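Complex shown without one protein chain; remaining protein chains in place.
So that you can tell them apart, the chains are marked A and B in the order they are listed, and the count of residues begins at 1 in each.
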Amino acid sequence: MTRTIASPAAVRQVRYLTWIVVLAVLITVSLVRVLTDQNRMTTPGTLRLALIAACPILLAGLGGLWAERAGIVNIGLEGQMLLGTWGAAFFAYHFGAWAGVAGAIAMGALGGLLHGLATVTFGVDHIISGVAINIIGLGAVGYLAQTFFDGYEGGGPRNLSGYAVPREVTIPGISSAARWVSEQRWFLISDVAGAIAGVTTRLSLLTILALLLVAFTAWVLWRTPFGLRLRSCGESPQAAETLGVNVYLYKYIAVVISGGFAGLGGAYLAMVASSSFTTGQTNGRGYIGLASMIFGNWNPTGVLASSLMFGYADGISLLSNNGPLVHAILLLLAVLLLGYAALKFRRGERMTAYVVAGIAVALFAWYLAVDSVPSDFTGMTPYILTLFVLAVAAQRLRMPAADGKPYRKGQAG
Amino acid sequence: MSQLVRRVTQMVTYSIVPTLVAIAAALLATAAIVWISGAPVGGFLEAMLSVPGQRDLVIIVNQASMIALSAFAAAICFRMNIFNIGVEGQYIIGACAGAFFAGSGIVPGPLNILATLVVAMLAGMAWAMIAAVLNVTRGVSEVISAIMLNYVALTLAGYLVKTYGSKSGYTFTTGTIPPSSQPLGFGIFSGAPDVWALSILAVIVAVGYSFLLGWTRFGFDLRTAGESRTAALANGINPKKMVLITMAISGAIAGLVWMPSFFGSTHTFGIPEYFQRGLGFTGLAVALLGRNTSLGIFFGATLFAFLSTQSNRLQSVGVGRDVVEITQGVVVLMVVIAFEISRRVKARREQESVARELGATSEGVRA
Partner (left out) sequence: MQVELRGIAKRFPGVIANHDVDLTIRAGAVHALIGENGAGKSTLMKILYGVQGADDGTIVVDGRERHFSSPTDAIEAGIGMVFQHFMLADNLTVLENIVLGAEKMHGIGEKARGRVREISAEFGFDIDPDVRVAELGVAARQRVEILKVLYRGARLIILDEPTAVLVPQEVEVLFANLRELVASGCSVLFISHKLDEVLQIADDITVMRRGTTVGTADPATATRQQLAELMVGAELPSPELSADTVTDTPVLSLRSISLVDDTGRTLLADLDLTIHRGEIVGIAGVEGNGQTELVEVIMGMRRATEGSIVLAEEDITRLSVRKVRERGVGFIPEDRHRHGVVLDFSLWENRILGHQTTAPAVRGPLLSPGGARRDAERIIDAYDVRTPSVHTTARALSGGNQQKFIVGREMSGDPILLLASHPTRGVDVGAQAAIWDHIRRARQEGLGVLLISADLDELIGLSDRLEVILRGHFTAQLDPREVTAQELGTAMTGGAA
């Protein structure tokens, strides 16, 4: 979802390059899988798990995108997501699955509204307000669970299970065929089939909703007047103000939507990723969502791609006995990084190339030194990957020009 | 003399009053939440506002000292306008490294305490430097990287204890400090436990903090870089270098956070039984509440220690004790809002007084 400013030929070339990179990564993955004999790397089961792990991060990332496109840094996503988990459990328990989803969105939006109040109306530092909201969210969810869920059937002071969740669908024919192909362990073809089987088998309606929201976000923000106005508040609120845009209103709308997305992410955690609620269920996914938005360069498709990557890391960290698999992924990472280093070297960014190559060599050495990665380390994977990805990518990214900056009405000009 | 009077009045008007208003508002907001959720509001307020006993007073002092240390670690970064949300991870790593070192008994007797403090500070500093270096060299937001490092720190400490520690009962720990290296506490009440010896660290750090920021050239450079990176750069201060140094100091202070409890009570380290999590976030909140000043931080640390100690009484009146966390979060939010408002009022009043003293001409206008 880029702007239509580059000439068609240049756009075609970029797309063409993107496809080459995607293909190269696929081939590498497949090669490493075959070489290490870690077939779990691309089985439908693993990839389905990855998709499920990716969705909450994706939703948080999109939430972050909505807020930051309007110039508000929403680090309160984590707290809003937490509120969402409770909202989903509470309302689903009483009124059914979709009421739970709506309740989660409402709870998250409430957190967003609070953030808007602090940052837009009172001009508080966005990060500080966000952190306060995370503290409040954590406390509120703990308190609300203690107060309400303790007496419920299937509930306790810190958990609740047994409520209705959205339906799952399996696409007949495609699912079983892809599954069969993936079981043949053919080079490349089985890996792709694994992905297809992963997204066609027992697919939650919430997953479909999450994916649709990527397209929806892209369309609203880049193809409608409303989106143009919202983005202008993140790029130059003063300019927007002098053209009659009610900047406060758009910022409020954006941050409430942002909270709503985070709340939906919370619902996903409490309904799809796991079918029960526990306090503190998000475990930093709100923050990782923010990282996926940054790595996705504040673009919906970028957010989708990077959350799938984080989701994969998160997904395999949940697999049982995943030591050997993570071990194989060390090799995969080393090879991919080496490729990236070569690319950088050719573009003349020698320093970056050397550093990245150094890391790749270190990973390779680690791969050779051990047979399996200890389970404690596999649990760290998503967090380390986040650090890693930001370190490699941060400098070529561009955030909205007025992101996180205070804005007061009547001071334009 | 009039200068002093002016400063005191200013402090009351622009710091103390807004803080008190914010705290009152936060308590009311929490009471409202308790009321909405159908729990007894009267019981809640009574439990929270009751007078703590001797035993609780000691607990409050002990907790406040650790919270204050954590708050100073956060505050020095706030003054430099960086957000060290990684205090949590830095003090976990500091505690883990310090505990391993102290338990090993390499250095004998009371000297072990000093050496352990140094090790804990170095470890906390090293952990902080990861975020600092990523920020300076790669432009990675220190907030997100530090949060990730917090998760990693917790897992890493667990792994280290499990791998290199010893089993005691059902959990792994780092081993106990030799008795010769266990300091005595301050006995204040005969019927209650001692105040931990190393609580004194909070006072030492507070004095150092105030001196460094208020009286030294380095402190001036730090505050300047915090107010305006551009002005710093144009005036001979390298903001990147300041980020590195400030984070290093902050990490070192963070390394000390759990030391009072370690030497005063647990004498060993192991997650979760022999450790107290969450002090890093509490410290951030307290730094904000105390406006990054020593006095303010002591006040805030005592208040937060008071709140969490009092929350133990809540269960008996039928209110979930997590409600106190809501209070703490709301206090932070209310306090920053109150300060923002008072900042605006102050700026306006100052402009008015400048105009008044210079005679009202349109020259003073700056839109």
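Please note the rule applied: a residue touches a chain if its C-beta (ideal position, glycine included) is under 8 Å from a C-beta of that chain, and two chains touch if they have at least 3 such contacts.
Given the structure is predicted, the values throughout are model-derived calculations rather than measurements.
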{"item": "Among A:Leu35, A:Leu212, A:Leu243 or A:Val370, the residue in touch with the chain that has been omitted", "value": "A:Leu243"}
{"item": "Residue of A:Asp150, A:Glu235 or A:Asp376 touching the missing chain in the full complex", "value": "A:Glu235"}
{"item": "Chain A, residues in touch with the chain not shown (by the definition above)", "value": "3-5, 224-225, 228-229, 231-232, 235-236, 238-246, 398, 400-401, 410, 412-413"}
{"item": "Absent-chain interface as seen on chain B, which is shown", "value": "3, 215-221, 224, 227-228, 230-231, 233-238, 347-358, 360-367"}
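Basically, only the chains that are shown with their structure count from here on.
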{"item": "Rounded Å distance between chain A and chain B, as computed from the means of their C-alpha atoms", "value": "31"}
{"item": "Of all residues in chain B, those that touch chain A in their complex", "value": "33, 37-39, 83, 85, 134, 138-141, 143-145, 147-149, 151-152, 155-156, 158-159, 162, 281, 284-285, 288, 320-330, 332-333, 336-337, 340-341, 367"}
{"item": "Contacting residues of chain A [partner chain B, same complex]", "value": "75, 114, 118, 122-125, 127-129, 131-140, 142-148, 157, 283-284, 287-288, 290-291, 294, 374, 376-377, 379-380, 383-384, 386-387, 390-392, 394-395, 411, 413"}
